[in-house]
Every structure is written in structure tokens, then in C-alpha cells.
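Following this message is one structure expressed as C-alpha cells.
One chain of protein is taken out of this complex; the other chains stay put.
On to chain A.
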Amino acid sequence: MRYPPTSWSIPNFPKMATSKKKKMPVREETQDVDNDSAMAVPSSAIPPPNISSIKNKMRRTQEFIKLKRQRRKEKKELQKKKKREAEALGDEAPPKKVPKTIENMRVFDETMVDPQDEEVLHDEAHDEMASYFTRDSRPKVLITSSDRPRSTTTRFLKELGQCIPNSEIYYRRGLDLKKVIPQALAKEFTDIIVINEDRRKPNGMLLCHLPDGPTAHFKISNVKLHDEIKRAPKSTEHHPEVILNNFNTRLGHTVGRMFAALFPHDPQFSGRQAVTFHNQRDFIFFRHHRYLFKNNKRVGLNELGPRFTLKLRSLQKGTFDSKFGEYEWVHKRHEMDTSRRKFFL
């Protein structure tokens, strides 16, 4: 029954493979053939005791803690080993793996704007906000709230007014928004912001660009006013710089342009103030900071407030018209939120 192992095992290996390592299995094979009957289960194959089958609770807990500790130890060792290897290899070390996050595994979106796309550029150059970007109009913002605002909302309005230059705060006085819009147009406002409140807390924001829209409706959450932020200094009346982050899709571009059109051109850098609209997973984070360059590398930030988070609910073509207005985009939760990795802005 025995035959020389070379007769059938060598053709399997590529010709280059002549090192010892590759031949190892062949040798083992021959050994196995020799003591075929003597094969026994090795002692290390005894499975570890099943902890959950221990009936004494205290012992079970102890065993579990022990197991955890051991696993952690092994993990640490593995990490150390990898680190040592990487150090030893120096530049040739394999690159560090990038952790998978919801953002970088985002579902492909075909509306992602390519900055060289002629058609999108043309569309944007002729949209409703174009007059701001060509510097033909200067922003003038009307800020108001829902009827009979409570103190949190009024304070929020005030702080928003301090944050946005050239803005005026008005009490709503029970006026219909559809009646407010023509008056605002007559007074040459370019934007209307309406803060809605529920249970004494601001919960919605309507941003309406004038004269012909669009109108965006946001949900507001996590409002922190100036007083609630620790060590917040007072803001000045300088025109702030505007930072818009991650507005990359076609819808995101429109929303980003609407935010940009709230603030005047040419920020006053002496004020060292910046307003940030940071989009992450479709939540838009609003922050207002004063910065200070400490040296070439470090920047000190001082948050001025207010601080809040927005989430887009709908974008309407034209000015506010809840009954007959046409929607450019509506967030339909059950239809659209099919994946946690799908974003629209």
C-alpha cells in the first residue's frame, strides 16, 4: 500500500516552491501514513467548559470574569504584537485599516454634485439664490416666531438675531405667514425665518427665501442658548465668516446656498467670528464661535451660542404655501429611510 510520496504530491506544487516550508506537509503526510492506527485525539482538543452551564451563580460569574480577563489579555497581546511588527517594518508596514463608519459606507447617491458638472453649475447660476451670489442683492432677514412665543423662544430669537447681521426680529402678532410675505417683500427682505415652538421649546424652523422661494422646513433639536453654554463670551456685531460642511448632493447644495444667502458677503475678519453649518448624517449642526490663532498650529475656540441641530423635513418650490405649494423634496420616513447608510444632504 505504501508508495513514495513524491510520485503524487509534487505535481501539486508550483515549480518555484522548493523551500522547506512548502515541503513540510508532504513529510507529515508520510508520517501519518506510517502510524495511521496510532492516531489519537490530542489533549488540547478538550473544549473549554461551557460557562453558562454552571449552575452556581457565583461561580458562573467568577468564571465569566476570568474568561473576559483572559480574552482582553489576548487581545492586548495581539495589538502589541502588531504594533511591534509595524515598528520593525518601518515604512514597509501595512497601512492602518480605516474603521468602517456609517458615513464612509454611505449608500451611493447619483445626485452627488461633481464640481465640474456644466449642467448643475448652469442650474445653480440661474436659481432663486443666484442674485445673492452675483452680489446683486444684500441679505436682509426677518426673524419671527409662532404666535405667542414663550421665554425660551424669545431668547432664542434674540440670539439668532445677534448672530445674523442685518436681521430684524418681529413679534408675530397672530399674522398669517401668507400675509407677512408680501409685506416683507415690500420692505425688501430677502429671507424670513420663523421659529415654531411646542411645549415652550423651539422645535421647528421655516426658512423662506424671498422673492420666489425656495422654502425649507427644518426640525430643531438640542437648542442651547448663550447662558447655558459655559464660559461663553458675548458676540460682537461683526459680520461672521460662514462655514458650510458636507453639503454635497444636489439637495444639499440648494440647502447650503440658502444658508449662505442669510449672511452678508465680505466677513469682517477683525471680529474673528465664524458660523458653522456642519452636516453629518443629514443632521445640520449650527455653531457660533470666536477663534484665536495661538500659534501656527493651534487654534483656540470660544463658543458664543446659540447652538442647535437642524434636520430637513421638506423643501418647497416658491414661497410658503402649505396647501397648494409644490415640493422639491419631502422626507417620507417610511418610504425613504430604508437604510441607515442612506443620506440625502
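FYI, a residue touches a chain if its C-beta (ideal position, glycine included) is under 8 Å from a C-beta of that chain, and two chains touch if they have at least 3 such contacts; residues count from 1.
One rule holds for everything that comes next: contacts and distances are computed from a predicted model.
The protein name that UniProt records for the chain not on display, among "Elongator complex protein 5", "Pyruvate dehydrogenase E1 component subunit alpha", "39S ribosomal protein L13, mitochondrial" or "WD repeat-containing protein 74", is "WD repeat-containing protein 74". Contact with the chain that does not appear here is found for just one residue of A:Glu74, A:Asp117, A:Glu188 or A:Asp337, A:Asp117.
On the side of chain A, the interface with the absent chain consists of residues 1, 8-9, 11-12, 24-25, 28-29, 32-33, 36, 39, 110-111, 117-120, 122-123, 126, 250, 317, 323-330, 332, 335-336, using the contact rule stated above.
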